[in-house]
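I'd like to ask some things about the structure below.
The complex appears here minus one protein chain, its other protein chains still in place.
Letters A and B mark the chains in the order given here, with residues in each chain numbered from 1 onward.
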Amino acid sequence: MGSLIDLVKISKSFDGAKVLDELDLSVQENEFITLLGPSGCGKTTTLRIIGGFEKPDEGQVLFEGKDIAAVPPNKRHLNTVFQKYALFPHMNIEENIAFGLKISGKSKNYIRDKIRYALKLVNLDGYEKRSVASLSGGQQQRIAIARAIVNEPRVLLLDEPLGALDLKLRQDMQYELIRLKNELGITFIYVTHDQEEALTMSDKVVVMNQGYIQQMGTPEEIYNEPENAFVADFIGDSNILNGIMLQDRLVEILGYQFACVDEGFGRNKPVDVVIRPEDIVLKQPGEGTLDGVVSHLIFKGVHYEMEVQAGGFEWLIQSTGCYPVGTPVSISVDPFNIQIMNKPASEDEEAIGVDE
Amino acid sequence: MSRKLLAGPYLIWMICCTVVPLGMIVYYGLTDRSGAFTFANLSAITVPAHAKALGLALLLAVISTLICLILAYPLGLILRKTGLGQKGFVVFLFILPMWMNFLLRTMAWQTILEKHGVINGILSFLGLPSLRLINTPAAIVMGMVYDFLPFMVLPVYNVLMKIDNSVVEAARDLGASNRQILFKILIPLSVPGIVSGITMVFIPSLTTFVIPNMLGGGKLLLIGNIIDQEFTVGSNWHLGSGLSLVMMVFILISMLFLAKFDKGGEGNAF
Partner (left out) sequence: MKKIVERCYLGIICVFLYAPIFTLMVLSFNESKSMAKWGGFSLRWYQEMFQDEAIREAIWNTLAIALISAVVATLLGTLACIGIQKMKSSSRAVILMLNNIPMVNSDIVTGISLMLIFVAFGISLNRNTVLIAHITFCIPYVVLSVLPKMKQAGKTTYEAALDLGATPIQAFIKVVLPEIRPGIVSGFLMAFTMSVDDFIITHFTRGAGVNTLSTLIYSQVKVGIRPSIYALSTVMFATVLILLIVANFLPGYREKRTKKAGG
């Protein structure tokens, strides 16, 4: 099956600083794909290149196999929802939504029906005559989405659309977006630095850092099997430790031996080890792999979060059991929950590494 | 709190030096030399010489305002687009000429437009017939445009620079061409700047007496010349005040007309 959009070896620099370096990415029809990464990782630039607002220095942008590098944004079959909404302040809601339709010369009746449909879709029916300034941030965002989707784009580009909203509203809008995506049946390309947003909404998550794609996969893959320390650190909380792969299915961490399920790393090879805080099981002293003492305890609602000093490392642990500060405990991990990763070898890959 | 009182000296000054003096003009305009109430000073505008001066002033002011707008708007767009739009540079470029005295700058156009001046010199050098430039209404318009162009450029430029680029990108994203972006986004959003630019060019153009004196050869009289003469030569201050009042009415009408376009926005030059 051919993909809808292909980015082929895209490079882009601003003032001599490389933002994207030979980036390859393909987007399938009807996919919710999220570009996730810290600020400055190149995710917004990637989106702007797809939208046509930036020209890549090198590489091709293919839409259904055809190069669209020379096609200006107003001629592309995609629409963008901007970070700060970018509603036209001198037009009311109706005029904002109608803008694209009027430009493409649609009939009055068609435009009126479309506006009504779009407002219903974003749960703002009856807002036609309101002014932009009279809407809250969340409402403006919905209008921005409505304004984009009435043009029936094949792809909707969303540039941190929820960034300016407060937490509760953001969570509501996440569900809204998923619903919209399902109702419209079009492709969403979504940019965010919020890993929770990415995991909640996406079919596919692309984790980026410093102009490179770090890992691409379903939210489950990204979370459960991070390919390198950066991804592990960026997605969720984790304990990242230096380890030595003694042999297949046995890794040494902090001088203690842990059983694991990974094979094929060779013997006595230095590796990065990732253990998610919720995967650590606390036992009575002596019953686990290594012993330690609880040094911090915070109640988080769903669970307790603890820090345990053990083997000279501060372990982050999430558990429903409460262990007060000073309690001696023992740490144990299911072999299946220990994630082994190669250390970055070349200098290029070093750039990928976690910045502490 | 007493912080509000800090505006006190300002208020007193502005009331004493703007509001009260305006009252004086009204008083003088509505009385004759003996102090009796009269409308004669106002109706004096119907005297053919006065009416003609007002008409000519209105016409030339409208023309020079339009020319200023047509020159300034593309300039604002270019400055917005190119990196040259740093505020300091533009203000620098357009305020600096004011340090060459206003009268001298206008005088210099005499040299340029004269019968044997710079332009005709160039024309005769090229073997072209010379033009009569000085002492024509066109020369006056020229002087107005030259003197007041900065007052159009600065507010237009300021408002254009304030337009968020993402709004322009959004329009392009929704299919608008460059032309559509100009007419549907940029121009409507820059109305406050345009309105304040028009005000700041139209009013001094309408009321000037220096420019027609210098470039009109003293033969073409605008309403400003008539008023000036009443105060300095003719010394009928009542008539001068009356004509000023009539002129102010026209300014007021044009302001109200403009205000219809600029709903609630306060365009600022600086």
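Rule of thumb we're sticking to: contacts are C-beta pairs under 8 Å (C-beta built on N, C-alpha and C of every residue); 3 or more make two chains touch, one makes a residue touch a chain.
Small disclaimer: the values here were computed from a predicted structure and weren't measured.
K.L.:
If I'm reading the header right, one chain is hidden. Which shown chains does it touch across the whole complex?
P.N.:
B
K.L.:
Taking the entire complex into account, which one of B:13, B:39, B:183 or B:261 touches the absent chain?
P.N.:
Considering the complete complex, B:13 is the one touching the chain left out.
K.L.:
From the list B:42, B:108, B:138 or B:182, which touches the chain that is not on show?
P.N.:
Checking each option in B:42, B:108, B:138 or B:182, the one touching the absent chain turns out to be B:108.
K.L.:
What subunit B residues would touch the chain not displayed?
P.N.:
Contacting residues on subunit B, toward the hidden partner: 1, 3-11, 13-15, 17-22, 24-25, 28, 71, 74-75, 78-79, 81-82, 84, 88, 91-112, 114, 116-118, 146, 149-150, 199-200, 203-204, 206-210, 213-214, 224, 227-228, 231, 237, 240-241, 244, 247-248, 251, 255, 266, 268-270.
Methods note: only the chains that are shown with their structure count from here on.
K.L.:
Rounded to the nearest whole Å, what is the centre-to-centre distance of subunit A and subunit B, using the mean of the C-alpha atoms as each centre?
P.N.:
About 56 Å separates the centre of subunit A from that of subunit B.
K.L.:
Residues of subunit B touching subunit A in their complex?
P.N.:
Of all residues in subunit B, those touching subunit A are 164, 166-167, 169-177, 180, 184-185, 188-189, 191.
K.L.:
Once bound in the complex, which stretches of subunit A touch subunit B?
P.N.:
Those residues of subunit A that touch subunit B are 51, 53, 72-75, 79-80, 82-84, 86-90, 99-100, 103-104, 147-148, 151.
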